[in-house]
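Below: one structure, written as structure tokens.
Apart from one protein chain that is not included, each protein chain of the complex appears where it belongs.
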Amino acid sequence: MSELADKLVDVEGDLHRIAGELEHLPEAFPRRVNADPEKVEKGLAQLVLTLVELLRQLMERQALRRMETGTLTDEQIERLGETFMKLDRRMRELTEHFELEEGDLNLNLGPLGDLL
Amino acid sequence: MSDSGRPVLAHEVTLLELVDRVLNKGVVLTGDITLSVADVDLVYVGLRVLLASVATLEEQRQLAAGEAL
Partner (left out) sequence: MIHLYGIVDGLDELPPVRGLDGAPLERRSLEGLELVFSRTSTPPSAEVSREAVLQHAQVVEELAGRSGAILPAQLGHAFRDDGELATAVREQAAQLARCLERVRGCVEFGLRATVAEAGDAVPEAETGADYLRVRLEQARRLDGLVARLHEPLARLARATTRQRRPDGFSAAYLVAREDVAQFREAATGLDRAPEATVVCTGPWPPYSFASEAQS
């Protein structure tokens, strides 16, 4: 599209931060359904992990809100924190295991996008 | 704004934004699995699957096989 340059309204800051996603740009194009059984498993893993990640973020957000409003005891905060910390680590391990990236677990929530 | 790589990066970023819109990214699945988790699709893309039609895996295989003949 020759008019691509016209689509830029404003850019501020260090674009190299988005460089990570730009590197994946060429890979974005082979975006095809395929019959490869390994890809099937990976697709399913991606779906499952995306949902787990969504729930994890929702629950963590909720815990943070309660922490802010002071309705949690120190002991509860510690227990919750440890659980979430372990869950977060486990998620990263699984994501890595299936050769997925953080960005692959991003779900477009539409109107629910404001929840997080 | 003295980064000499900026014009190239700016173009790439704009392209990224374009691709984000044109391609249905997010969870990529084969036809079968997409169908079997249609409920989940509806939850997050709402009616974005309105205009979508996914041939079943089997049909794809047949189509691909037919192409080879």
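Chains here go by letter, A and B, matching the order in which they are written, and residues are numbered from 1 within each.
We adopt the following convention: a residue touches a chain if its C-beta (ideal position, glycine included) is under 8 Å from a C-beta of that chain, and two chains touch if they have at least 3 such contacts.
Everything numeric in this text was worked out from a predicted model, so none of it was measured.
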Which displayed chains the unshown chain touches:
A, B
List the residues of chain A that touch the chain left out of this view.
1, 3, 7-15, 17-18, 26, 29-35, 57, 60-61, 63-64, 67-68, 74, 77-85, 88, 102-103, 106-111, 113-114, 116
Interface residues of chain B toward the undisplayed chain are 13-14, 17-24, 44-48, 50-55, 59-60, 63-64, 67
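In the analysis below, only the chains that are shown with their structure count from here on.
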Taking the touch rule as given, give the residues of chain A at its contact with chain B in the complex, in rising order.
1, 4-5, 7-8, 11, 15-16, 18-19, 21-22, 25, 28-29, 31, 33-35, 39-40, 43-44, 46-47, 50-51, 106-110
What part of chain B is in contact with chain A in the complex they form?
3, 5-6, 9-19, 23-34, 37, 40, 44-46, 54, 57, 60-61
